[in-house]
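Here's a structure for you.
A single protein chain has been removed from this complex, and every other one stays in its place.
Now for chain A:
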Amino acid sequence: MNILVCIKQVPDTKIIKINPKTNTLDRSSAPAILNPYDAHAVQEAVRLKEVHGGKVTVLSMGPPQAKVAIKKCVEIGADEGYLISDRRFAGADTLATSYALYKAIQKLMDEQGIDLVLCGKHAIDGDTGQVGPGIARRMEIPPLTNVIKVEEVDLKEKRMKVRRKIEDGYELIQSELPCLLTVEKEINDVAYSPLPNMIKAARYNPIVWTVDDLDDVDIKQLGLKGSPTIVGKMWPPEKSAGAEMIDGDVKKQAKALVEHMLEKRELFEVKGGEKV
């Protein structure tokens, strides 16, 4: 089973600062890390490989420093990593990103065959969650988003079953193979990498492709030129006011909560729990 995982290097948004003048991320203020969801995607691929055999390949679009994120994937257990890196990819929005990744996937598909594509649920910097479905659409394979568990893989019949997280529970879905999954963190725990993987990763040099290494690329669909997204305005979300904790037994809590909601919505003219 050959599995391809798309991975992105992102600034660690847990600690990143926002430039107060331009309202953009100050990328120098935070270290670049592997998008946390993508780490789970790679881990899942490695797990499936252990069961079904085959190979795990990771693919990323980004600047040369993104090699570090690819090496991290080798630590987790990926066999190979490709970086597509070229000035002409720069400034891509989700449409152009998924196009570029799709072109690289096509080439890998021709070279080695791909049974399954994995992505993270979303990237913690861009946050759109559109790249995965964008790739699936172009590949004309089913996108299964928000996957929390792979239930079954049947390579003979070329189909798989997964659990998708939905608002009030989960959904069990069967799909043909190949298909594309975007994964949630619940899907697995990223294991502490074994020492031989660490050594392999330290030695590993990802394969770098430029636009010229891809076939039949429409340059107009790449990078800034291929990106119809226009950023109108950016601003940090307003800080929400401090939360109020309600304690007591269930009855007491329910009462306090209802009172609070009624008061807040100004229904029934309730104040301090009393009708006025």
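In this text, a contact is a pair of C-beta atoms (placed from the backbone, for glycine too) under 8 Å apart; a residue touches a chain by one contact, two chains touch by 3 or more; residues count from 1.
In the analysis below, contacts and distances are computed from a predicted model.
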The chain missing from this complex carries, among "ABC transporter permease", "Urease accessory protein UreG", "ATP-binding protein" or "Geranylgeranyl reductase family protein", the UniProt name "Geranylgeranyl reductase family protein"
Residue among A:Val51, A:Ile199, A:Leu224 or A:Val258 that touches the chain left out of view: A:Ile199
Contact footprint on chain A, counting only the chain that is left out: 191-196, 198-199, 201-203
